[in-house]
Structures are given as structure tokens and as C-alpha cells.
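Once you've had a glance at the structure underneath, I'll fire off some questions.
One protein chain omitted, others in place.
Order of writing sets the labels: A, B and C. Residues in every chain begin at 1.
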Amino acid sequence: MGAPHAVESEEQLMAAASVIKKAGACILRGGAFKPRTSPFSFQGLEEAGLELLAQARERFGIPVVTEVVDSHEVGLVLKYADILQVGARNMQNFALLTEIGKSKHPVILKRGLSATVTEWLTAADYILAEGNNQVILCERGIRTFEDSTRFSLDVGSIPVVKKFSHLPLIVDPSHAAGHYSLVPAMAKAVVAAGVDGLLIEVHPNPKKALVDGLQSLSPSDFARLMEELSPIAKSIGRYI
Amino acid sequence: MGAPHAVESEEQLMAAASVIKKAGACILRGGAFKPRTSPFSFQGLEEAGLELLAQARERFGIPVVTEVVDSHEVGLVLKYADILQVGARNMQNFALLTEIGKSKHPVILKRGLSATVTEWLTAADYILAEGNNQVILCERGIRTFEDSTRFSLDVGSIPVVKKFSHLPLIVDPSHAAGHYSLVPAMAKAVVAAGVDGLLIEVHPNPKKALVDGLQSLSPSDFARLMEELSPIAKSIGRYI
Amino acid sequence: MGAPHAVESEEQLMAAASVIKKAGACILRGGAFKPRTSPFSFQGLEEAGLELLAQARERFGIPVVTEVVDSHEVGLVLKYADILQVGARNMQNFALLTEIGKSKHPVILKRGLSATVTEWLTAADYILAEGNNQVILCERGIRTFEDSTRFSLDVGSIPVVKKFSHLPLIVDPSHAAGHYSLVPAMAKAVVAAGVDGLLIEVHPNPKKALVDGLQSLSPSDFARLMEELSPIAKSIGRYI
Partner (left out) sequence: MGAPHAVESEEQLMAAASVIKKAGACILRGGAFKPRTSPFSFQGLEEAGLELLAQARERFGIPVVTEVVDSHEVGLVLKYADILQVGARNMQNFALLTEIGKSKHPVILKRGLSATVTEWLTAADYILAEGNNQVILCERGIRTFEDSTRFSLDVGSIPVVKKFSHLPLIVDPSHAAGHYSLVPAMAKAVVAAGVDGLLIEVHPNPKKALVDGLQSLSPSDFARLMEELSPIAKSIGRYI
């Protein structure tokens, strides 16, 4: 999956989608509702952002993922998106999980930044218990004392999840790294450890991104990384 | 504030309210909606629990606090409660915070278990930004590697919050301790450090509690603690 | 105990000792060997520092504590000091602990910055197992994600240690706070929680300290804090 962090404008989104498609990524992620630490930061384009995502889907023929932050907006978001995303801050927003469970649509459930693997799998149970088994788990780093990366990517959680759960597992190395130069090594690591997918932030022009530009790959870096990942995947018997 | 963790039954709630009132606590807290890690745990009595709380308020003449977990239930909960509570898991549920901000009602905002003080104060901004300045901050322990207590009560956050914010600050030592025998020392500590209130779990019969019995004080332990806290408060120039 | 962090010069040490003595502290702590993160930082005055400490002891009639960092320097340090200190970095330097155990001299064992209470008590066993039961435990904060204080003072460890060990327990709020303005609230908290002593950094002129000046109290702040602590101690049935 290729992923600009936030939908900023039509131009930015179409450029990102084009890059992602060419490099072989199979899903487009874009944030229309952005839950931000402060109420005074850019909050996303909301419904206008969803519409742009739907246009990109049609034009490039790739499914789109977007975050839903309120249990009462599940229906609205599903009018435009193929896959829902529950962010780390909402991993234990049980009202939201239950509503998504009822929707029966595929969902990416990000791990809370201080959630244990057990709490994460138990949060997934809220969706599964409603009869929706299309849950994709997404590791995105945990909060520790180490400050040279934004979060500590918990690579040990990969074999633990594979041992205790049948759910597919993807990883978002961009959030954990916090800096584009650290993303490729972390992406290679988790592919070798056996994850089922990656969520990597790409921006047509990272320096001009409104949100999280520093952790976004440029189109050429993204394309190069995709090439480098292919032999690693093959070496553990998988294909990209 | 005295506080049974969850409203279980009329009998349990009235017994708790009576104990709390006698010991001099000024507010009754009870959970009607209980966000639990697993969907298969006791989830609270929901609206029936709210009605019981309202009855206790009338009978004992003390205001009640209860948790709200969904932005669309703010109105419902306010029909019965005097003060809302946002739990640690929902500290960054921005849709919920915004709705509470609009309600203009007093709210207790618990610190997320891995939130920095800065993130906590910034979450409070979501409520303040809607024009609701009746926000009470509540420290309840952070997640660390230490496992002899359920959470590590961050006593250092008290002078930090007092330095950077004008909002009142209370502490919930019961959740942090995880065991009733550790609650009194932690309660005394935070009173001496200058907090504006305490949220202590009390259960008429802790051994029979459906939720968190081990961390609840018995009525007699609660009454003794209230007596012991009084001279500490006085020694820093405050009164209980 | 009053405590300049490092012995810098005769003048600085005597001024500090005088202040501490007047304010009613009963022990003088000073570092002669300073274990520093970088080899290029000030490492202490070493044996010359020990001699200054011994002079202060004689002049002011108060016992002195100083840190020992190498198992082969235990004898040397004991020529000058009354009480040894094992720093947080050396909590699991088992060769050092064993040597101190054999010396039969009193020792302050600081908690490692990521040690559990269990590991800390087990490290104390290395001293006790050699027949030396004069061990004083010292809590100084643990490493967590919170960055508004230097370390998170684990106030919950106080009742836990009191429950599982008979050893005396003191607290060093200065290291945990990292800033003088936060020290008083933290000191009051731990006295109310029942600790047996405090280790507070004092510097005759904090702004000119070579090490950790920002966390040191000035003489007048130290004197005021000692006065404020007295009624809190009395309120839990103890005396300073």
C-alpha cells in the first residue's frame, strides 16, 4: 500500500496515486479526517477529502483506505472507501469498533501506541464479535523512552501475532521511524520477519506536506524501496 | 470523591453512596457504561445504571459523575449526571471531546495511560476551544515496565500541571495501585503534593465486586483514610 | 540528608555543608567519583574530593555519604566516608555489591533507572548475602516516555517496598525532577507516603554548579522546604 498521510488537494492526491500505482502498490490510503493532538492543527478535508479519494479510485483503478474516527461516520466513510482504518488513538474506542463490526466491511486496526499485543487482539474481538472477520492488524510502533525514532517499531510483535492469531498483519514503518531515511531499513526488516503488507507514506513533494512530511518517501525513493523489497520477500517464499 | 467502579445493582450503589456520604466525600462516581478491554467482560448497566445513579443523587443529596464513551451519548448521560468523565482510553477521542466542549457541562478528563502531560493538556484544549472551561484533569498512572503496581502513578506530573495549567487536578490512586493495600500511601502522597481532589474506589463488599474489586477500599478503610488525609491537607494549608 | 551533587572545591563544599547543617539535615553527601554518561564530562575530584569530604565531616560534625564506582575502591572510599552509595548505573554491578557486602559498612543502594522493584530488592540480596545488613534503599525515578520530568518518580514503589522488605527506604526527588521548581512537591509527596529519609541536592550557588545545577535547591529554598516538610511528617506520626 502506498499512502499519502493526508489528502491535501486534488493535485497532490492524483500525483501520489499515480506514483503509487506505477511502483506496483495495490492500495491507496489517504486521510480525510485527521485526528490531531491539538485542535489548532490541520484536521483534514473531511467529506471533500473522501470525494477526492473516490475520484482517485476511479481514475487509477485501485482500492482506497481511509480513517474513520467517529462511530456515527462509519456509513458516510463507507460511501467512498473500500477499507476503513481505525487509528492508534481509537484502538480502544469500543463504540467505533462495534459499529465497524456491524458494517461487515474490511478494516485496518492499528495498534495503540501503548497497547500490549494481547489488548490489541482483544480490541479486534470487538469487531469479530459482531460477525465481521475482515480485520487487518497494523503494527505502527510503541511508545518507549527511546527518542531517536518517533516510536519503537516492535518487530517482536510480528512472530507473536502470527503465533496467536490468524488475522493478516501489516506494518506502518513511516510512523514508527518519523524520518524518511530510517524507513527503508525498517520496511526490509518487517518483510523479512513475515508480515503480509506494508503501509508506507509517500508524498509527491514531501517538503511541502502539511502533515508528517519528514516521514514521507519521495516518489523515487518509494519506487526504489519497492524494488529492493522484492528479493527479500522472495527469499522467504513470498511475492510482492 | 468516593467512587464505586461500576454500578452493579441498586443495593450495591445505595450502600456505597451511604458510606461515601458519611465519610465526608462530596461526589459519587459510578460507571454505567464500562469500556472493557474484552467484549466478553461485564459492560455496565447502561441507561438502567444512569437511572440508579440519579436516584442515589436524590436520596443522598450528592452530585454524581459518570463516564461517557460515545460522542452521541453526551446528551443522554447529561440527563442523569452532574459531571461527565472521559476515560483514559478516550483521552484522544476528539469527536467526544468536541461534543463535550459544546455541552458546556463540567467534565473530568483522565490522562491516557501513555500520554505525555503535553498531550493531555492539548486534549483538554479540544474541550476548552468549544467554550467549555469546566475541565478537571485526572492523573491515573502511566504505563511503564514496572509490574508491582498496575500503573506507575506519575507524581511528578502534579507540579508540572500546576506550573503550566490553571485547570484543577485530581488523582485516581486506585487504578494506579491495582491493590487496595497500596492506595492509602499513594493518596497521602498526592494530597501532600498539592492536588485538588481524589477519586477513590469504594465498594460495600470489595470481594464481591464484578469489576476491579481488588483495588477498591472497604467502607471502613475508606473512612480511616479520609481521617488520615485531613492533617496532611491541613499541613499544606488546605482543607478536606 | 542534604547533598551537593558533586564536590567541586573546598569553598563550595564547606558552604554547602554549613547550609545543610543549619537547616537541620543530618548527613552530607558529595560525589568524589562521578560516573558520567560521556568520558568528556567532569568526572569528579576523586581522592582529593574524598579528603575535602572528610574535612567537612570533621568541621561540621556530620557523617558523609559518597559514591563508590569500582569494587577495588571500596577500601579507599571507606577511609574517608561513613556511608557508601551505589548509583543507579551500578545497581547490578554484582562485583561491587559483593565487595560492599564484605565491608560490613552502611550503604545506600539506588534503584536502577529501569529496574523493577523485584530486581532492586534482589540486588540488595548481593550485599545482604555477605552478612552486611546495613542497606538503605533509595528510589530516584524510573525511565519512561514522559519527558516533562527527567525521570518518573515511582511513588507506588514506596508502599510496595514497605510491604515486601524491612530495609529503610529514602528518596532522591532532585534526580527525578530534573528541575528545582518541581522538587518541593515531590519531596512532600514521598514524605507523606512514608519514606524514611530524603536525599536532596543543594548547592550554595546552583547557577554556577558544574553538574546538575538546575535540579539543585538554593540554601534558602532548602531551608524553607525543611520547614514545610515537618508538619507533613508529623501528620503521619513521624518526625524530622
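General observations
Throughout what follows, a residue touches a chain if its C-beta (ideal position, glycine included) is under 8 Å from a C-beta of that chain, and two chains touch if they have at least 3 such contacts.
Just so it is clear, the structure is predicted and the values come from calculations on it, not from any experiment.
The chain not shown here is touched by just one of C:E10, C:E51 or C:E119, and that residue is C:E119.
Note on the undisplayed chain: of the listed residues A:L13, A:I62, A:A176 or A:M226, the one touching it is A:A176. Touching the missing chain, out of A:L50, A:V64, A:L97 or A:V117, is residue A:V117. With the whole complex as reference, residues 143-145, 147 of chain B touch the missing chain. Within the entire complex, the positions of chain C that touch the omitted partner chain are 35-40, 69-72, 89-90, 92-95, 98, 113-114, 119, 122-123, 125-126, 129, 143.
With the whole complex as reference, residues 114, 116-118, 141-142, 144-149, 152-160, 162-163, 176-177, 181-182, 184-186, 188-194, 228, 231-232, 234-236 of chain A touch the missing chain.
Please note the rule applied: only the chains that are shown with their structure count from here on.
Ranked by number of C-beta pairs in contact, the top chain pair is B-C. With each centre defined as the average position of its C-alpha atoms, the distance from chain A to chain B rounds to 34 Å. Chain B and chain C have Cα centroids separated by 35 Å.
Mean C-alpha positions place chain A and chain C at a centre distance of 47 Å.
For chain C, residues that reach two or more other chains under the stated contact definition are 144-145, 147.
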